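Excluded from the complex is one protein chain; the other protein chains are retained at their positions.
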Amino acid sequence: MDVVVCIKQVVDPELPVRDFAIDPSTRRQVREGRPLVISTYDEHALEVGLQLKDRHGGTVKALTIGPRAAVGDAVRLALAMGADEAVVVDDPRGPDLPGVEKAAVLAAAVRKLGRADLVLTGCESADWVERVVPPLVAEALGASCVTFVSTAEFSGNGLVVRRLADDGFHVVDVRLPAVLSIASDDANRPRLPKVKDIVAAKRKPVHVWAMADVPVTSGDRRVRAPEVQGVTIPERTAKCELLSGDPAEQVATLVQRLRALKLL
Amino acid sequence: MPALLIVATVFDAGLARSSLELVGAARPIAAGLRLDLTAVVLGPGPGLAEAAEVLHRHGVGKIWRAAHSLLTSGQTDALLPVVEQAARTAAPQVVMVSADTVGRELAPRLAYRLGASLISEAVEVGTDGHAVVAKRQVYGGRAVAEEAAASWPVVVSVKPRTTDVPEPWPVAGSVEDLVVSLDEASLATRVREVRREQADVGLEDAQVVVGGGRGLGGADGFKTIGELAAALGGAVGASRPPADSGWVPINWQIGQTGKTIRPALYIAVGISGATQHVAGVTGSRTIVAINRDPEAPIFSLAHFGLVGDYREIVPLLTAKVRELKGA
Partner (left out) sequence: MAVELSDEHRMIQATVREFAARELLPIAADLDQRPRYPADVVAKAADLGLMGMMVPEEYGGQGLDPLAYVIAQEELARVSAGFQTIVTVNNSLVCDPILQFGTEEQRRRYLPGLASGRTLGCYCLTEPTAGSDAMSLRASAVLRDGEWVLSGTKVFVTNGVEADLCVVYARTEDTKGARGISAFLVEKSFPGVTVGKVEHKLGIRCSSTAEVVFDECRVPADNLLGQRGDGGKIALATLDGGRIGIAAQALGIARASLEDATAYVRQRHQFGAPVATFQAVRWALADMATRLEAARLLTYRAAALRAAGQPHAREAAMAKLAASETAMFAAHKAVQLFGGYGYIQEYAVERYFRDAKITEIYEGTSEIQRMVISRSLLSRR
């Protein structure tokens, strides 16, 4: 079983509000000087891939699009956690590509990698949250697709997965090859890399591909991304009133305030 | 006249609420772009006729009806080819899909098959008279992106519970049955089992919600906040960690990957205020935060903050509320 896990490096989503800013020229978040991390759910996707490898063997490759100079930490962490190798599609706009374009590049890169039974992604990116990449990659590769999967296990020739659904869980039989987007679950909490593996990650292969070397076909580019007309930070009018005193005093003040607002 | 096609579903209890929300969002777009408001309504069979009438009553003219035993909740690989068939028949300029369990898989794949433009997860959708425009929450709710479709046709997925169910607006309409041929053996994914979590807790409609986070320390903590919610006549929700850890059913989760709530009063207990959670609660009118950590980001969102141990504060508050309600 060969698994490709798509990871994206994003500005730490828990960055303090005061450090969050939009660059008006790119209409995207300012990245300079901000801590970069692997997008939250992508780490869970990596964990699902690694667990499948732990149980059944095979390989796990990490795939990312981004400026080669900047994605080092994300790739390094993926390798330290246990990915066998990594591919970086070198594109300075990488993190800010719309999902539609990213999906086309990822599909072409997976094809170029050769054999992949399973492609895993996070269920959404922590920054742009379009949730379109996994289904689009699946279409371009002619693979099955299930999104918001919390657990995946082999069964016969395919997989049986648990999908988070509006009405609970769906247990879904999935044919391979497949693209799954992974949601967080206690069972796929990202492992901590062993310190030895942090050192060893340096010796694992990282392939850097120029964008031009990734053969994106017109079939990969069937969908048009929307034009981003603006990104605005909503103004916050509320200012938090920290209620003082011991718990009883705080509660008394709160009840007073809520009554004044006719909420009690 | 060219069409706007709504994807509506009838899986169990009649026309899905999210389908009716789509109608509400679609009407001004259809008017602004001079499109016929049409729909494809899918399901195993029961309730489809009634659903078509409800759609007519709310402004949908032409309806394609598709009934098949495989057109059930979550069965994307059965629903997708039928929706595609309807779209090829209706040749719409705009297709609107609810970004629910199925819709978030279906919308991108449909756009791919139609070679369409794609806007996903819209919380507001409309038209500037020329194109479909939409707003989406990005960066964990810290910013809003405004997007415009760049070509026709366009597929738009709309986040559930972001628009109200529209007022009736009856129109004359017609219903045409689609000839559906589906072969179970050909489905790449097959829902084997649907495990329903505890009946819907009414989070999305509640006027008061008490949410619990990692800070509650375990499932027991939810009993404590459950009593407060009960005293207030509200519902209980959770941020991601308790849902991930199995302290509460997954459908209690509020946030980007959970439910979006818009209550009059939201009380966040032991919730740090990760952007993931914040994205689901910003529509709350008044937010109260109870947390031990005065640095928790939730305080920058809240209107009132109580710093301290929830095990002390919440029972005091519950007692006070009961006292007031009793009086």
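Every chain is named by a letter (A and B) in the order it is written, and numbering of its residues begins at 1.
Quick note on the criterion: contacts are C-beta pairs under 8 Å (C-beta built on N, C-alpha and C of every residue); 3 or more make two chains touch, one makes a residue touch a chain.
Owing to the predicted nature of the structure, the values given are computational and were not obtained by experimental measurement.
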| note | Answer key for A:Val30, A:Ile198 or A:Met211 versus the chain not shown reads A:Ile198
| note | By the document's definition of touch, the residue of A:Leu46, A:Ala80 or A:Ala138 touching the omitted chain is A:Ala80
| query | Of the residues in subunit A, which ones touch the absent chain? | reply | 72-73, 76-77, 80, 192-196, 198-199, 202, 242, 244
| field | Interface residues of subunit B (partner: the chain not displayed) | value | 293-295, 307
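One rule holds in what follows: only the chains that are shown with their structure count from here on.
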| query | Contact residues on subunit A for subunit B in the complex? | reply | 13-14, 16-17, 20, 22, 27, 29, 40, 99-100, 103, 123-124, 126-132, 135-136, 138-140, 144-148, 160, 163-175, 178, 183-186, 189, 222-234, 236, 238, 240-243, 247-248, 250-252, 254-255, 257-259, 261, 263-264
| Of all residues in subunit B, which touch subunit A in the complex? | 73-74, 76-77, 99-101, 104-109, 111-113, 115-121, 133-134, 136-140, 142-151, 160, 188-197, 208, 240, 244-246, 249-251, 256-257, 264-265, 274-276, 282, 286-289, 294, 297, 299-309, 312-313, 316-317, 320-321, 324
